[in-house]
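Partial complex: the chains shown occupy the same locations as in the complete assembly.
Labels A and B are assigned to the chains in the order they are written; within every chain, residues are numbered from 1.
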Amino acid sequence: MKLKIKTEKRIELIDITDEVREEVRKRGIEQGVCILSTRHTTAGIIINENESGLREDILDLLNRLVPAGVGYRHDRIDNNADAHLKALLLGASEALPITDGNLELGTWQSIFFAEMDGPRNRTVNVTLLKGE
Amino acid sequence: MKLKIKTEKRIELIDITDEVREEVRKRGIEQGVCILSTRHTTAGIIINENESGLREDILDLLNRLVPAGVGYRHDRIDNNADAHLKALLLGASEALPITDGNLELGTWQSIFFAEMDGPRNRTVNVTLLKGE
């Protein structure tokens, strides 16, 4: 299944927890794994707490570790090297358990699509696997 | 299956390799994948070498890249923004192959639960999938 996302800023976190949870419920897998992966090289998948201050702290950290436009080679080709490098630190996939037919998340866990080079139309792959 | 862990310091690495290996052996899956995921937003899963100096180097690196208490917004809500940000860099899940009924690890690979905001009682999800 593919989740379509429309991002609105250059760099932002979009909470996709409800959409993923609903997809797992619909598919009726009792035990297994839900794998989330991005099809993009300037975006990542994050699992963390959805608190507005923390969301900004996350973006600040990424901008501090990987500032935009500081002489990257890739900026001569396409002016978004920092977005690729931020995505690298986040990773392209995450896996979550499915238990008793539901996506299993800890109390504070939310799933985010992390846009590093928006605004764009984006796609997240949601792949379900039956476990033992 | 859930692995229960009791951490003792604010930030530490707990080697869970033996527990995960034993769980794989017990379950009798010949070929497949073992997925490890954390239920927490201030902890991560790491696969690296278990050497005491390196374990400290890892914690030092995380403290250097994400120092505690330097004006994060989330610290006004809950004084642990650095722990969330460190967990972000580590990632919430890892996957390892199961081959001939055993968890397959390289010579130097150990699995760690990475506590970033202890001491706490923690849970690691260990989910097994049968492969082709």
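Going forward, a residue touches a chain if its C-beta (ideal position, glycine included) is under 8 Å from a C-beta of that chain, and two chains touch if they have at least 3 such contacts.
Owing to the predicted nature of the structure, the values given are computational and were not obtained by experimental measurement.
Asker: What is the total copy count for the complex if 2 chains are drawn?
Answerer: The whole assembly in this structure file has 3 copies of the sequence.
Definition applied: only the chains that are shown with their structure count from here on.
Asker: Roughly how far is subunit A from subunit B, centre to centre by C-alpha average, rounded to an integer in Å?
Answerer: Result: the chain centres lie 19 Å from each other.
Asker: Flag every residue of subunit B that touches subunit A in the complex, lowest number first.
Answerer: Those residues of subunit B that touch subunit A are 27, 29, 32, 35, 37-41, 65-66, 72-74, 76-78, 81, 84-85, 87-89, 91-93, 95, 123, 125, 127-130.
Asker: Can you name the residues of subunit A that touch subunit B in the complex?
Answerer: Listed in rising order, the residues are 32-33, 46-49, 51-54, 56-58, 60-61, 65, 89-91, 94-97, 104-109, 129-132.
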